[in-house]
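As you look at this complex, bear in mind that one protein chain is not there, while each of the others sits in place.
Up next, subunit A:
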Amino acid sequence: MASLSRAPQQWATFARVWYLLDGKMQPPGKLAALASVRLQGLHKPVYHQLSDCGDHVVIMNTRHIAFSGNKWEQKVYSSHTGYPGGFKQVTAAQLHRKDPVAIVKLAIYGMLPKNLHRRTLMKRLHLFPDEDIPEDILKNLTEELPQPRKVPRRLDEYTQEEIEAFPRVWSPTMTVKHVWIVLKCNGVRSLRPEDYRL
């Protein structure tokens, strides 16, 4: 590849790049970690806090993010309106229902540096609940980042050959039903054919 002269090389180094991230079945924290690194420009060797070298990040399918554990029910997002009695606490599930973009947005907001750059970096973040992204943003996208979590395959996503190739691990055993020995003078009950069942 021919080397560029100084001005085009500088332009190529400092150009702002648009990244795409698919949030389907991904934990929002891991998405946020990737996004915050790209937004600040920490993934570049030419990073400097004052040189404004961050990139744009577009995250789609934020409606389909997946929390591990019981965080949908346990994680609480708190806010205060400023007025007395205005302390609101909402669970992650309720917040997601109200605004499918909010969880990822808050996660990224919390991971960015707590200075005045944060607001400008958030302006460079674009979140979409589903797959439909406006035309002008689609035209800007250059690279899709790999998903942070490897999504496990469902049972119906395995082919029949794979299911048959997997060894069968057990075969049915025979058991004797629990037998009660009746301690009576007129004798005890012995095992009958219906006691032997699968």
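In the analysis below, contacts are C-beta pairs under 8 Å (C-beta built on N, C-alpha and C of every residue); 3 or more make two chains touch, one makes a residue touch a chain; residues count from 1.
The rule is simple: contacts and distances are computed from a predicted model.
Of the names listed as "18S rRNA (guanine-N(7))-methyltransferase", "Aldehyde dehydrogenase", "Hemoglobin alpha embryonic-4" or "Mitochondrial ribosomal protein S18A", the one that matches the UniProt record for the absent chain is "Mitochondrial ribosomal protein S18A".
Note on the undisplayed chain: of the listed residues A:S68, A:T81 or A:N115, the one touching it is A:S68. Looking at A:V17, A:V37, A:A93 or A:L141, the residue that reaches the missing chain in the full complex is A:A93.
Touch with the hidden chain on the side of subunit A covers residues 25, 64-70, 72-76, 89, 91, 93, 96-97, 149-150, 152-156, 158, 162-163, 165-175, 178-179, 181, 183, 188, 190-191, 198.
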